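If you scroll down you'll find the structure; I have some questions about it.
Missing here: one protein chain of the complex. Every other protein chain is in place.
Now for chain A:
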Amino acid sequence: MPTYQIKVNGASQTVNVSEDTPLLWVLRDHLDLVGTKYGCGIGQCGACTVHVDGVAMRSCSLTPAQVDGKSITTIEGLSENGNHPVQEAWKEVDVPQCGYCQAGQIMTASAFLENNPNPTEEDVKNAMHGNICRCASYTRIRKAVMIAADNMD
């Protein structure tokens, strides 16, 4: 099997996986980073969102070759102590119900705010529209992203 060099949460990793193995499963099964979640496998739900060189991407739809040599951030590496402003806002608002989709929501929101520090509520709705929350905690997600935006200033 081919070997790939990827940088995950600041650490260089060598992985031997078949070329069609989605980054999602490299993270979950090979690197034991299970915070990134499997939801649909076809880039429709956003549960597997990670940052690739700072851009929010669906890890279920990325091959190892596409991320070879790139820098990947997962929920586990978003902040050292789980205290990124988006994570803090999630706690303040008490967003989760089941919690399964929330890592993907947080990764989408944090990448979005990096480039859009002063979003309107409409901007937030558009940015978060690709992430499904089956428990429908949408009103709280919206609120938490707005709070995080304020705190990132």
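Just so we're on the same page, contacts are C-beta pairs under 8 Å (C-beta built on N, C-alpha and C of every residue); 3 or more make two chains touch, one makes a residue touch a chain; residues count from 1.
By our rule, contacts and distances are computed from a predicted model.
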{"item": "Protein name, per the UniProt record, of whichever chain is missing from view (\"Isoquinoline 1-oxidoreductase, beta subunit\", \"ABC transporter permease subunit\", \"Cytochrome bc1 complex Rieske iron-sulfur subunit\" or \"Circularly permuted type 2 ATP-grasp protein\")", "value": "\"Isoquinoline 1-oxidoreductase, beta subunit\""}
{"item": "Of A:52, A:103 or A:146, the residue in touch with the unshown chain", "value": "A:103"}
{"item": "Residues in chain A touching the chain absent from view", "value": "1, 18, 20-22, 25, 28-30, 32-42, 44-45, 47, 74-76, 78, 82, 87, 90-91, 94, 96-103, 106, 125-126, 128-142"}
